[in-house]
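Removed from the display is one protein chain of the complex; every other protein chain stays in position.
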Amino acid sequence: MEKKVFARTKGLTETPMRYCPGCGHGVIHRLVGETLEELDIRERTIGIAPVGCSVFADEYFNCDMIQPAHGRGPAVATGMKRVRPDCIIFSYQGDGDLASIGMAETIHSAARGENITIIFVNNAIYGMTGGQMAPTTLPGMRSTTSPFGRDPKVAGNPIRVCELLSSLKGPVYLERVAVNTPGNVVKAKKAIKKAFQVQVDGLGFSLVEIISQCPTDWAMTPLQSIGRVKDEMIPYYPLGVFKSLEEKK
Amino acid sequence: MEKKVFARTKGLTETPMRYCPGCGHGVIHRLVGETLEELDIRERTIGIAPVGCSVFADEYFNCDMIQPAHGRGPAVATGMKRVRPDCIIFSYQGDGDLASIGMAETIHSAARGENITIIFVNNAIYGMTGGQMAPTTLPGMRSTTSPFGRDPKVAGNPIRVCELLSSLKGPVYLERVAVNTPGNVVKAKKAIKKAFQVQVDGLGFSLVEIISQCPTDWAMTPLQSIGRVKDEMIPYYPLGVFKSLEEKK
Amino acid sequence: MYQGVIMSGFGGQGIISTGVLLAYSGMVDGKHVTFFPAYGAEMRGGTANCSVVVSTDEVASPVVSTPDSIIVMNEPSLLKFEPTLKPQGLLLINSSLVSSKPKRNDINIITIDANKIAEEIGTVKCANMVMLGALINRTKAVSLESVVKTLSKVYPRAKKEMLEINENALKRGGTF
Amino acid sequence: MYQGVIMSGFGGQGIISTGVLLAYSGMVDGKHVTFFPAYGAEMRGGTANCSVVVSTDEVASPVVSTPDSIIVMNEPSLLKFEPTLKPQGLLLINSSLVSSKPKRNDINIITIDANKIAEEIGTVKCANMVMLGALINRTKAVSLESVVKTLSKVYPRAKKEMLEINENALKRGGTF
Amino acid sequence: MGEKKLMKGNEALAEGAVRAGCRFFSGYPITPQNEVPEYMSWRMPEVGGTFIQAESEVAAINMLYGASACGTRVMTSSSGPGISLKQEGISYTASAQLPIFYANVVRGGPGLGNIAPSQGDYFQATRGGGHGDYRVFVMAPNSVSEMGNFPRICYEVAEKYRMVTMILADGLLGQMMEPIEFDFEPIDPSKLPPKDYALGIQEGRSRRVVRSYDLKPGFMEKHTWKLMEIYNQVEEKETRYETIMAEDADLLVVAYGTCSRISRAALALGRKENLKIGLLRPITVWPFPSKILHDLASRIKKILVVEMSTGQMIEDVKLAIEGSAQVFFHGRPSGGIPTEFEVLDVIKKIYGK
Amino acid sequence: MGEKKLMKGNEALAEGAVRAGCRFFSGYPITPQNEVPEYMSWRMPEVGGTFIQAESEVAAINMLYGASACGTRVMTSSSGPGISLKQEGISYTASAQLPIFYANVVRGGPGLGNIAPSQGDYFQATRGGGHGDYRVFVMAPNSVSEMGNFPRICYEVAEKYRMVTMILADGLLGQMMEPIEFDFEPIDPSKLPPKDYALGIQEGRSRRVVRSYDLKPGFMEKHTWKLMEIYNQVEEKETRYETIMAEDADLLVVAYGTCSRISRAALALGRKENLKIGLLRPITVWPFPSKILHDLASRIKKILVVEMSTGQMIEDVKLAIEGSAQVFFHGRPSGGIPTEFEVLDVIKKIYGK
Amino acid sequence: MPKIEVDEGRCKACELCIVACPHKVIGLAKHFSPSGFHPACMANAEACTGCMLCAFVCPDVAIEVYK
Partner (left out) sequence: MPKIEVDEGRCKACELCIVACPHKVIGLAKHFSPSGFHPACMANAEACTGCMLCAFVCPDVAIEVYK
């Protein structure tokens, strides 16, 4: 008989996910879920859902979950980790959530070196609210609030979060990955696992930025959307490690 | 007869300043005031006072002034510059104001590349409220909320604002200076003037970080306080240009 | 004359624009109109419905709680809205996608194999127009001419052929 | 017994701690006490004043609007508070720093060259204690013993000599 | 004025503000008001104005503070959580007496709540969610037409009295479409009289300062009373309401926004059954039409308040009538929308009592 | 309980919270409450708790959201502008039914205002400055002793009803010193019963979720009514007040916080002149002691409300009495502090009417 | 023999697995899933090597792989 070599992880609940077809959130959820299972931390993990499409993450991750105000995940994580240092705390956030409204909380939790893990899903758009410009929307990219394409003269250039955080002493692990190809998915998994391991080892702040696709608000088919990730997103958001214990800046 | 070679600038009002003896805000005010006069922009400049000891700046700068909510200077500056691009807009801010509560506004105005000038006074303390820890308070430094000295394990390491901003594309001029010696004052003046010139020339976002002293909340005499600037502050906050048009990163 | 309409179906079925079209046409006809959309909390492209009122008098409530007529484009919509229909009201069912049978017998029911008809006309995307055609034929809420005139306003970027297809679909629906 | 006191002067003159000392001593004496500080909006180390109530009954209002006694440590304080003093109230003026003369003649005025006396005792910093000594001597709001006992609580980090100097200053003030 | 157009409430709101001379919009996306920033993102550049998608609602309101201080007609909009974040800035703006206009297209709350229509932010709007003694001029439209036409009134009030003004609209008003005809010609803001507080280029005048504080003892108190005097004037002169069939009514419904539409439908139903129901619709909810309500209550002894909340405006109703009538309540908070039949049922029950 | 100590109100507040089991404090400096974070910065580590100086008030309240969700007794404090910034977080906390305790040591507003004592944030505290239908349990101490002893009550109410609780204290109460004796033994939070909603280690139980939303149609409405039921219970069981010489009074002063102290002094003066003045002091301002006031007003026909604001609690007074007595007002907003003589003068004028 | 199993209740027909499969094993089925999609299926079952690449990219964790 065949052996099941790839099965659904126990790190996720049985609830089918309500993301759009081809949405990157699903894969990223799986990678986090598998990490919880593989590191055997699921039962002592508290996840933080953002406000964004993945607000529903509180139904999908098979661990304790909390859903706070838009952008405040890192503050909530700080509160939880300080009173429950024995728990593993991760904050799952979109680019609007983390890099726009939540910028101050992101920077300060990183600067404090909170021993938490942030899973940062950069899909260059506000998914949940219907496709408005994000701080990470690429120059020239259309959105419902940059209908003629983002004009850096008016809206500035997109923010590269890993680069931004890397000048701080607090973060010990920062990596940018993508989930557009099987190979990148494998690398993303490694990065996510490493980020959690950093926390398990009590080393400090870790963040993985995941370049993701939002076919719906990019007005693309799923296949087109992973094309854009490769052709437009990754060139602006280079993948790689921005900070790690081994290679300190 | 002797000629007056050093006179009070018209860039400041006649009102005597209410800062404590030896406080760095005074010198910095003078440098900004002189710049307004020397660049002949005083009558088309709108200054933004922070919430902090220098909330009183609205009485001292001899130009139109506005006093907004704590930390929101860059947002207010954005609003003003967009509707009055013919005016010169500067936001004068303390470290609590700019780097703590106002972090998001700071980063995003910089990322948008707003054509404004920020005068950032880093005295490593919350002056106005009586000496609480700032995001820039040095490790080991006592404050009323770090009574045993700032512990980086609990409160994180101080944030270096120029370094933080330098990964962004928006800022075109970032420099850190100090006002603890006559020589440094002269350099500070040059930096401030350059920052305003950048705006006059319509080039984009400029920020000068000025290492300053707060004798009162450092519980020091003015002389001791400039000693600390030299011995403790500048080593952690290296002076220099972090971004300029000439030497783009 | 007062006609309160509910249209309901999947996100991709053009429910919202059909509602807008009806309201717009009503306005063109000099009637008072309101349109109110509601989206489900499920996946994007989940269910969507809208309320349209076309009336000779000013419209008081834009919320159609007991519709005079209903267009049902998928299974869940039938379950949800059949009970709200007024006695003697009109229930238009897209039988291509709805297999259940309505339970009430105090209402007028018309089942239309709209997807099939639409494909015959040119594209499944005009199934909504087939249904709307039937609705206006039965209710006379607005005139067919107004709807046809309005098409290009509601779909400003539609190509001429598409507009023609829609017109045909409306007319075909008008035979029910 | 009810004694409402205002103390007022420059920031560095120990106004606040003198007020606390008086309140603390009142508590030690088993009285009801309140203390309320107010800082000027000017430069740090600008003016400061405080209200202290010492009373055998529970203190209703902690705000002393018409004081029974006032300690005035600088010029602006005289201007500000003289008018508020109760008729027959006690006005203690540090004449080392206040040159103006009070205008009222329905009050009891004591002028003390407190800075000079303080310097004689050991340091100008205990001028506040000289004034307080005079105040408690005249008002009997609290006992000298309690004040002396309390000194080390209000100045927990003060050296023994400093405490002695303060004690001497209090006693010296008590001669007024 | 021009032709009738079928518009979404949010779009009408945005277009109404542009026509009324708004030339600076900054906001942050939140459902159910996203059409406002989306509309402004192309409309503002079209009229030479500025659109900024701010990094947060906090930044957005503070951008307004700056732009308004320069004399520009400004706008922001948001919903529930975003409006809460703006409260500090609103209080500052009120204190600094800068005229601004904003809209809350209310969703279900508290918390993240849901994106369904609600009237649960009435307290926040009328009692100042921010700190300190201040008031906001709050208009409550009940149609797309009013969504589009009220911004002009708000700007006029904002500038005349130098105060914060807002439109409080439940999400239904933002999402629905109705025909709209603008009742005013587009205003060219460059033709408006200059503002004597506006910051900018001095050109001979003395320097100006805009501030929201006064640390000198007693000054802030004076300033606050000055604000109150202004607010008293606004109460006297700018209260707006509408009554329907109140003359002969023996039961008065009080409702605003969408609830007033639904109540009007219930009225129509009830009148058919010879129930003498009337309606008072506050058009401004601050200032609340207390005087007329007080007068009506001296005659009509039963009052039904209908709200899409657990009961907030009902306090203003009770304050107005001072115990002179019986007050009943029907509420549907956090996304519940009453139907006209439901309201009529409640009315009948009250008659039964 | 231990000996009497002379403490500053703010310090008493902080110490009271610690004794009541608070083990997580996060806040941001603002006058006149700085002594609270300053005290906590050394006291928290001393008791094995956490002190964080947050980057902002927004971050502070959201840290509480997290820490409270883990079952910890938490606190934040601020004043005016900072409290406004917390409103979104407070609304979320209320919706998620997380018990938290916070304090507003009120300064003069609106805007930056000043740092003098004020009662101008009453509306914000009692009407929910945040969005949506929710209530906060609001205690209004009038002495240092109460500053120190009320936090325990707040924690009990917060946990019993799973709601937001707060202390509303004008700046004077924060800054003044008085002797305090704690009326309860220090609480060891590790001995408190475990919370069945608390996130943490699963150890066999099923996973838990804390959230502030429900997008399923109708669910948020149900949730909101559930909250209202809880609030109704709180109104019934947790209303607190104090009356002084109200029995034979023919004029009733209603005042809270510092104003109640000043009014008590005025009472004493007035009684000496044979004026039959009484005092009702709300100790909880939400729930407001409406019932007792209603009863009193059936007999006492003149009511004077004294506030350090332009008039906010007066609305609750009017709502309670439903027109059954005449209501007068004396207010000193934004830093003004009335004196007992001033209040007595007003009283005499009312008698003269 | 290696194979995949698609949970039709989860599959949303995004086709990401189709392009991920190096052996062109996967296609979309003719029939509708309960949620109205044409779910992924093994169109060319023999070619499957059980490499799991399809499962790696599936956003809905709809694929399980057997080997």
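Labels for the chains are A, B, C, D, E, F and G, by order of writing; each one numbers its residues from 1.
Here is the rule we use: a residue touches a chain if its C-beta (ideal position, glycine included) is under 8 Å from a C-beta of that chain, and two chains touch if they have at least 3 such contacts.
Just so we're clear, the structure is a prediction, and the values are computed from it rather than from any experiment.
Contact with the omitted chain, checked across B:Val179, B:Val208 or B:Leu239, is made by B:Val179. By the touch rule set out above, chain B reaches the unshown chain at residues 2-9, 12, 16-17, 19-27, 29-30, 179, 181-182, 185-186, 215, 221-223, 226.
Quick note on the criterion: only the chains that are shown with their structure count from here on.
Of all the chains, the one whose CA centre sits at the greatest distance from that of chain A is D. If you average the Cα atoms of chain E and of chain F, the two centres end up 29 Å apart. In whole angstrom, the spacing between the mean C-alpha positions of chain E and chain G is 53.
The set of chain F residues touching two or more other chains comprises 52, 55-56, 58, 81, 88, 92, 96, 112, 114-115, 211-213, 215, 217.
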